[in-house]
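A short write-up of the structure that comes next.
Note that this complex is displayed minus one protein chain, with the remaining chains in position.
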């Protein structure tokens, strides 16, 4: 019989969507059965107590977790989130219930072999429960006790060749869309850049020396499948500088209805016959497409590479060949001064190993932020506080019209003394010779 | 020969556009000639010295006017802007050079008889120079001496039945578009409302009791010919609540090319044959128009009354019959915190004498602003500082989706204690029973 | 010149005093055809540039001839306007909200004589007194402010640049060849009395040197706390200073200190305190802003955006200013669609393209850095044009 009655949670076992309650119960049962005879290093009833404390929250509508103390592994300032239950007597199995963030492989491909290794380790030394994956991207080991942290870290690094991810005021675990591995639209190798920079900046990832957290995310194209523009202090988003490639035959096949539009994404509803004018040309935000003599034409100079036409006709239109990425900066959640999306900093840059140019931008930004950022001030907030101009100065990037959606509408322009003929040194008495009081 | 050499200004006499330099010179000449034998009450060479001081500014690139002292007429806190020259010895004629603001008639219609009276008075007691009109709307008498202020006021009120306009921290001279007097689109009598409120609030106009200036402007329709939405603390803009009236025959006449579109406003260039689809239907921002069986149809429920179709086809489309106005509030120039356009407060209100409902809105706003506004804080700034909700509270207006262009994107919602079950009074010890430290 | 009393008695200011009577009632001034058809107009037509015809439900017509004017006008010019009104219009006339003069007649045959009369009148210097135009899809009169003619805070003149620009664009005033109406305004300082913040093209006087501090006199002429509070960026701080006075004496004065590096030259401190002048021949000049509008037609009203950060003052004819405006206008004329206002055009093609087709430089000055809303003007999308 279950350790705790969970009538409320039990109601979440029905319904088609995978039930996390069933999953936790499965884990609980498995621990009690213990077929493999694992010598559990944390209480066998950890899952039962988790269900118990959660049921209590369902009943009283509040959380029963306290702030985490400072727990972690030696020499690292991140990778572990401490967590303690506020009713440890009722739920001793989860009295300590720290999470560990394990740095996921770029693009989140796995072999079953490797995943099983993770499972064995976590079954043995933790709750057996995970998040696959955390919002930042990590594999999240959900719940273990303080004394297991170093042990797990040791086994991870020695046996699995695997490091922890980030937490605290440091570089957070970078994440990317699957990019070139399985997407025809990827303008650079998102996985490689993510991996490369993760390795390059291991020190920044593990040892908090920043004013606050800092996130990298890598989207292969403007579709934004890893949502970098909303969730990363630096968003690397693929784009191209030359023309969209058109296969006119395939265009005709779309028009003729031989190929379903948008890769068949709307297949379950009758939207009527595909209408290239209505569905592509009229929706192009820059109005740079038209049909001429039965051919689709694009004025690529006016195209902003929004992806719409390509998304609708993947077999007819392909991204250009002169590929690279845009760097946008400053996205963050609303705390404190309101949410931000990332803002354009580098409209186009090549993404080629060893990525020196990209690293230069990163490091210039970090230098500035570490110098000027206040405690718990995200990059986006610093940019707002000191102005976009300071960001440009610190990165040595020239102001471009591409930096703005529109020029300023207030005329409160700062001029520097050097920019103004004669400088600012003036003499009031000289002035008063021509302008009496 | 001219009193001062003005080689720079003289260059502004050529060219087709009416030359203000020529105009001042004309005035200067006339004063010296003095055909009518006027006993000028301020120096005869006032215009010469104005040209002189202006030439000096053209030479040295700076103004030669000082801050005005507090000059005015007894009992009024506005209507006069004091002004003194910072080189009075060089230009004694303009040593004092105060302006007087004369409240223009609504819609700026005049009889020559009345204008001549103004001219005679100003020729006699002032510089003879005016601005027809100031940016707020007044007739601006440009330049007289302190001792003439009361005399001019006396003559204005006694002989011309005419009062001064506003300046300082009070209601400023209201202004309106010509409205029903000569425009088919006016949704209310802008002149009447402007006149009525000017009379109603004479005290507020003349005796500064406000935190700062306050402006009313009245546009008869959303075309905004007096720019009220950009220039008035309260903008009254005509609109209607029922359907646009369509004359299908006239629609056909436009389509057939018998009537020039937009009242002929584009006549001097060949824009090709009028295309109702391209020029009207496709440009309708709500896409609520279409042709059906050769008839123009409008889904008026979706129409936002932007005026475009009516502007293009004034003979085919006319504004609805259920007319009134919207009240928007808070427009101002950028000093201090950035410019504002007026924001929607009352989407629709009838404009019928005695306008009691409108006055209620006005007075509620003033009460709030006078209570809460800081010194030199415009209404728009107060709304920003205390929030739109406070504006709604103070005017007793219910929040509507029409008040916003979009709902808030930050979730920082203020709740009042009354709105939250159980209120805010809680006991930490009670809490700690369920949540240990 | 002997003082002539109006009847006002300074010793008894309240005697016979008339106050709070407001303006004259507008109905006193309406021409008969207007009065008769008030609120009953059916439609209108611009029969040629500068000439409007309004048709009433009654069938009546009123023909309006609109003329440009330097709104700075002497009483002799106003009397001349009255003469014209008497001669052609039964003594009625009006001014528009953009300072044009409108002469109205009640039948078509009266239009031609009126027009000829107007067109024939010129100032001695050669300029038209009453150029006809300013209607429809063209340029109309420039709304402007006082400048060096009357104000203490300008960073440029008003009437001068307006005359220069209107000469430059005069053709567009007399014809209707633009995609839509283009409204130009000028304000000689940031106070923006011309409300240039919502104009298709705006000319704005701008200082670029922080205020001088007239230490010796400041405390006498200003309320220090007000001067301090006036600064939107907190650049003004109270300060005690030891100074050498005009007469060579050393003394300690209460004054203020300006943090030059923070100042963005708004002049608000000077508005509150005459001992903080900003004006400077080299520092002052104009900013060009573009793309604002006021009407709700198709798109919502919008602010003008800074397109040229600075052009020096070049009296008497401000050639660089005129050229820049004409270039922008030509690019608009060529690139915009029928009915498309300047701002809508710039947004459609993208501001990066706007700068290109206008041949204007983009510089860091044009990137917003004023308070939180600045963020919303930066580019939070990968969608851009090369």
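Here the chain labels run A, B and C in written order, and each chain numbers its own residues starting at 1.
Everything that follows uses one rule, which is that a residue touches a chain if its C-beta (ideal position, glycine included) is under 8 Å from a C-beta of that chain, and two chains touch if they have at least 3 such contacts.
Everything numeric in this text was worked out from a predicted model, so none of it was measured.
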{"item": "Hidden-chain contact residue, picked from the options A:49, A:180 or A:406", "value": "A:180"}
{"item": "Residue touching the undisplayed chain, where the options are A:113, A:249, A:292 or A:356", "value": "A:113"}
{"item": "Among B:34, B:248 or B:402, residue touching the chain not depicted", "value": "B:402"}
{"item": "Option touching the unshown chain, where A:88, A:128 or A:324 are the choices", "value": "A:128"}
{"item": "Hidden partner chain, residues of chain C it touches", "value": "296, 300-301, 371-373, 375-376, 380-383"}
{"item": "For chain B, residues in touch with the removed chain", "value": "222, 229, 237, 239, 241, 285-287, 301-306, 326, 328, 337-338, 340-344, 347-348, 384, 387-389, 392, 399-415, 417, 419-422, 424, 426-429, 431-432, 435, 437"}
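Methods note: only the chains that are shown with their structure count from here on.
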{"item": "Distance from chain C to chain A - Cα centre to Cα centre, in angstrom", "value": "49"}
{"item": "Interchain centroid distance [CA atoms averaged], chain B/chain C, Å", "value": "12"}
{"item": "Shared interface positions of chain A, touching two or more other chains", "value": "338, 409-412, 435, 437"}
{"item": "For chain C, residues that touch 2 or more chains besides their own", "value": "190, 197, 266, 274, 279-280, 282, 292, 303, 370"}
